[in-house]
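Data first, discussion second: the structure below is written as structure tokens.
Apart from one protein chain that is not included, each protein chain of the complex appears where it belongs.
All chains are identified by letter, namely A, B, C and D, in their written order; residue positions are counted from 1 within each chain.
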Amino acid sequence: MPRFIKKHSQKAGLSPGSLVHIGDKKIETVKIALISYDQDQLLERDLSAIEESFAYRDTAPVTWINVDGLHELDVVEKMGSHFGIHPLVLEDIVHTGQRPKAENFEDYIYVVLKMLNIDTAADHITAEQVSLVLGPHFLISFQEKEGDVFDNVRQRIRKARGRIRKSGGDYLAYALMDAVVDHYFVILEKLGDKIEQIEEQLLENPTPRIFEDIHHLKREMIFFRKQIWPLREVLSSLIKDPSDFIQETTHIFFRDVYDHTIQVIDTLESLRDVLSGLSDLYLSTISNRMNEVMKVLTIIATIFIPLTFIAGIYGMNFEYMPELKWHWSYPALLVVLVVIFISMVIWFKRKKWL
Amino acid sequence: MPRFIKKHSQKAGLSPGSLVHIGDKKIETVKIALISYDQDQLLERDLSAIEESFAYRDTAPVTWINVDGLHELDVVEKMGSHFGIHPLVLEDIVHTGQRPKAENFEDYIYVVLKMLNIDTAADHITAEQVSLVLGPHFLISFQEKEGDVFDNVRQRIRKARGRIRKSGGDYLAYALMDAVVDHYFVILEKLGDKIEQIEEQLLENPTPRIFEDIHHLKREMIFFRKQIWPLREVLSSLIKDPSDFIQETTHIFFRDVYDHTIQVIDTLESLRDVLSGLSDLYLSTISNRMNEVMKVLTIIATIFIPLTFIAGIYGMNFEYMPELKWHWSYPALLVVLVVIFISMVIWFKRKKWL
Amino acid sequence: MPRFIKKHSQKAGLSPGSLVHIGDKKIETVKIALISYDQDQLLERDLSAIEESFAYRDTAPVTWINVDGLHELDVVEKMGSHFGIHPLVLEDIVHTGQRPKAENFEDYIYVVLKMLNIDTAADHITAEQVSLVLGPHFLISFQEKEGDVFDNVRQRIRKARGRIRKSGGDYLAYALMDAVVDHYFVILEKLGDKIEQIEEQLLENPTPRIFEDIHHLKREMIFFRKQIWPLREVLSSLIKDPSDFIQETTHIFFRDVYDHTIQVIDTLESLRDVLSGLSDLYLSTISNRMNEVMKVLTIIATIFIPLTFIAGIYGMNFEYMPELKWHWSYPALLVVLVVIFISMVIWFKRKKWL
Amino acid sequence: MPRFIKKHSQKAGLSPGSLVHIGDKKIETVKIALISYDQDQLLERDLSAIEESFAYRDTAPVTWINVDGLHELDVVEKMGSHFGIHPLVLEDIVHTGQRPKAENFEDYIYVVLKMLNIDTAADHITAEQVSLVLGPHFLISFQEKEGDVFDNVRQRIRKARGRIRKSGGDYLAYALMDAVVDHYFVILEKLGDKIEQIEEQLLENPTPRIFEDIHHLKREMIFFRKQIWPLREVLSSLIKDPSDFIQETTHIFFRDVYDHTIQVIDTLESLRDVLSGLSDLYLSTISNRMNEVMKVLTIIATIFIPLTFIAGIYGMNFEYMPELKWHWSYPALLVVLVVIFISMVIWFKRKKWL
Partner (left out) sequence: MPRFIKKHSQKAGLSPGSLVHIGDKKIETVKIALISYDQDQLLERDLSAIEESFAYRDTAPVTWINVDGLHELDVVEKMGSHFGIHPLVLEDIVHTGQRPKAENFEDYIYVVLKMLNIDTAADHITAEQVSLVLGPHFLISFQEKEGDVFDNVRQRIRKARGRIRKSGGDYLAYALMDAVVDHYFVILEKLGDKIEQIEEQLLENPTPRIFEDIHHLKREMIFFRKQIWPLREVLSSLIKDPSDFIQETTHIFFRDVYDHTIQVIDTLESLRDVLSGLSDLYLSTISNRMNEVMKVLTIIATIFIPLTFIAGIYGMNFEYMPELKWHWSYPALLVVLVVIFISMVIWFKRKKWL
């Protein structure tokens, strides 16, 4: 459940704008990495103190400051005051239970995303909150811990591949969002693989375990859906609301991420439908099995209970039972029993139970 | 059911604007508390008569008048006439079955909220109606009984924490609404904990009791949903409709509560989906169990009923049954029975029933 | 079913505007009551002929003409031609299968409502069509039969309570609609009581009867919903479309009825959810019971069928069965049977079937 | 299925506007009937060739040309070229798998409707496509076969009842659409009757047959819904888009058909809900029956299997069984058996199984 609900209660009643880090502390020390670039030059540094980044606020080339770890609140606070970020935004950055959203401020755009991953040990999807603050010459990204899906973007900057070095911070923001959304497809594929696996097992040998797997997968999908559904609005608002920080030429790229997001949502919905079909299939299989079991029981009991009764009759100890004395009555009875047996079997065949 | 439907029938046919307190009388005497403040000064008083508050209507600093208890109708009426509140609004204040709503009047804004709580004794969610009347220099809050989620707000005013003392009544209104919505998260967490608890029990030992718990939780969620769903519209109308009583700078705070509300609704929907998955899981578990039981019955009956029949045959008392005389027929029969037994078991193994 | 579908077929193919009374004739003779009032004076009369009302069409004070009974078509026709009502409207008035609606004409507003009641004998909800024609100085209300929910409104007019005597026909129209909607709450409460009753029975002793009750209640709710759902649009159109016949100051009152209607619909939806939860609970209880029954059968059969088989073995009449001769074999066998019995019981305990 | 999907495949790949009659040929020869009228005069003729109608295109009175049978494509083509109808419209006229729609052209309005009927032999709803082309002075209606719901309209024209002879082609179009929609109510009533019949049978004696009936009815309703759902949009577009061919005064009549359509849809939805409730009721009844059957089996088996075992014990042939020698042991055992029997019955009574 903690994945679904972050502990808001720790914060209930605090004055708005007070920074409280909600979420697990997933990293020991905060890491700050700075990449500053334009078409011709590139500077990449790991900062030991946040103050070192301040000089880059208004210098012309694009500067990307990436912060891993949100528990050292004064780091966030200092950045906030230097880069002019609204206290409520800072609060949202450190409170990792945010819904994806985009907010237009006068001096910057604030975007919250969820970077998803599959924790193979616990076999469920984990979400890490990524906050982007896009100003005129800088882009600050906040993550909960080290390790992300941005390595390719870094490579593209370093090797000046594609148009990234020729473009501004808005394109960088797009590239990061695109990387996050692209990673959703990886997760979708894994979910799809699992569904396929479940379907095969189901058709082969349906065990109760399978329904638990289906249930588990349904929960993962509810979680997945909760994380990505709002992204649709986020991107559509970034496209529709003209902002000074997003250039006309970058619009088509944001449209592209938007299309991808819709595609993720579409596919997820289809997978949900498929999964719910599997769950119906499982239940119907169980019913069929039960039916099968019942038929076997009924056939055996229906054939032998009457026969046993007849045998029981001639096991009685009455003194006067004339049949017992007759010479052929035993073989005759055996014949009768066989006839009953065969006619029962024929009757079951007719009813298509055999 | 009374939680779902307030006794409107008491009122049916009365002239509109006639004050009738609908709801339980939850407090003995009405309590009126007044806090008047600006950046520099603070006045806090418990009033013995409502008239004492009248002087604060138009004086410059922000005055918050909090009324606990709605059954003394003349208190409400006097405030209404002095502060110029429309009779229909007064009716809504004392009639605690309102749907959350916001209404813009010329001289004030009227907001109805539901403050939720968990009654641990009866193990269900209770709702208390909170009405806010925000005028140019005052904010009146009406509650059904003492005890609320506003203590933190009071502390922030007293200790001048955050921006509350520097801001107007609109910010105070925001702070109160924020406190109410923040408390929803506390309830969500409790619901989430219960769902998790149910899931664990379900996977371990599913008893009929569990389905009743699921049913109970579903009802609580329907109730919860009914209380908070309309809040979405309330807040969005407060943000969209420009009102003289809400300053530009406070808008971002209202947006913040709006975001939280959406998050509550989102999470609630996810929890509903999870719960409905649990209910499916329970039913499938029951089916599996039934299947298990049936299999045991069928195996035992199918093996022993034919064997008993054979034993029955040789229990018959016919005089002429040559087998009975043979020396080895008893051991031979025992062998036959064992062979039948073993082949049945093998057959069941093949059918994967064993 | 007749409650759901009025016999339109009687009318199929008739020229539009031809008056045909569709619905049961619920009253012997048509009753016409007239109340004419302003702030200072009040005139109340039962009319023997509809023509007597014609004089009041344009006289300044508000005149409310209430017609009980729709089967005397010439009464409706005469009113129609004198008060200038469109033939299609007259057709709708006498054809009681209308959907609630509001139509703005140049000289009047036409509103159709459904007055609901619980027929305790047949134990279902009945609907009576109420048509309101609001002109500049008159309000005509048409009902199917005597007896309505308007007595309180009449009292308020007679005793000059509230603002009704000081207001115009629009306020009177509001008062009537409010009385109708307020009565919906009475029905909601009865439905709520019944649901609660069903739930109690269900948890105590679930009989097949209960599911029929749930089914019956579901049908009533479908019927209820069908009658009130369109009212939402009706009221919202009355509020949004400015009409000369509804004054600015009455708007807030219409908003109030609108809020109540939403609340009725909301609560109805919640009750539907609760009811559908009960229906799930019933089915799961039935499943659990079946499980219980199966377990008892399986335990008994599984224990005694093998024991009976063993007894059957020693009931066989073979001449050479050495065990039969031994002295201790009978007590030994009894011990064996008891051991089998006990180990079976232990096995069932382990499987948690006992 | 053919009712759901017309054989589009015959057409796949043809050039648009190529006339191919899709649907069964339901009539031998095409029949063309012409009615031309104004307030004073009336001309009614059966035409042997379509060319005879051409003279009426622009003559002042209203001319209604009704074509029964769509398989003679040159008739449709000639009308098309003379009356200036777009090839795509002609294609839609002869391709009877259209969705109801209304299209505004410069010179005419094109409306497609579905005339529904109950085929009592096959016991399902049949749909016939009716196309209306409303020009300034003419209205052409195309039907698939003879026989329609328009006889009353013809009578009204002949006998000059109502306003039809005083009005233009738009009113005639309205009258035809009204006739079609009014006939939907007839079908609704028949569906309603059937549902009621099913419900009665269900409460009395639920057979598997009933579920098939419910299933059949559900399919009919899906079919019905598919035919009428788009009509809503059709009529609302006719009302909202101002067209030269529909006069202001006719608008209220179109609104009336619109209201009826909504009512049909509403009622259909309610019936669907009721039907789905019946289907739940059936399944629950089946469950209850199964439960009943299981209880009988369990009671009998649980009582007699142990008793039979005891009898089996004393049927064993051990030489040393002291009880067998005792004088009172037989009656004593009978007493024991009766005591077991009675205590079992009491136990079942306690469990409320008896």
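We adopt the following convention: a contact is a pair of C-beta atoms (placed from the backbone, for glycine too) under 8 Å apart; a residue touches a chain by one contact, two chains touch by 3 or more.
This one's a predicted model, so the numbers in the text were calculated from it and none came from an experiment.
Looking at the complex as a whole, the chain kept out of the display touches A, D. Contact with the chain not shown here comes from a single listed residue; of A:Ile313, A:Ala332 or A:Ile346, that residue is A:Ile313. Of D:Ala49, D:Ile222, D:Val336 or D:Leu354, it is D:Ile222 that touches the chain left out of the display.
Within the complete assembly, residues 1, 4-5, 7-9, 11-18, 86, 88, 97-99, 101, 103, 205, 208, 211-212, 215, 218-219, 222-223, 225-226, 230, 279, 282-283, 286-287, 289-290, 293-294, 296-297, 300-301, 304-305, 307-308, 311-312, 314-317, 321, 323-330, 333, 337 of chain D touch the chain that is not shown.
Contacts to the hidden chain, counted on chain A, fall at residues 149, 151-153, 156, 161-164, 174-175, 178-179, 182-183, 185-186, 188-189, 192-193, 195-196, 203, 252-253, 255-256, 259, 262-263, 266-267, 270-271, 273-274, 277-278, 280-281, 284-285, 287-288, 290-291, 294-295, 297-298, 301-302, 305-306, 308-309, 312-313, 315-321, 352-353.
The definition used in the following text is that only the chains that are shown with their structure count from here on.
Where chain A touches chain B, under half of the residue numbers in use are shared by the two copies, so each contributes mostly different positions. Separation between the centroids of chain A and chain C, computed from CA atoms only, is 42 Å. Each chain gets one centre point, the mean of its Cα atoms, and the points for chain A and chain B are 26 Å apart. Residue positions of chain D touching 2 or more other chains, listed in rising order: 315. If you draw each protein chain as a dot and join the dots that touch, you get a simple line with two loose ends.
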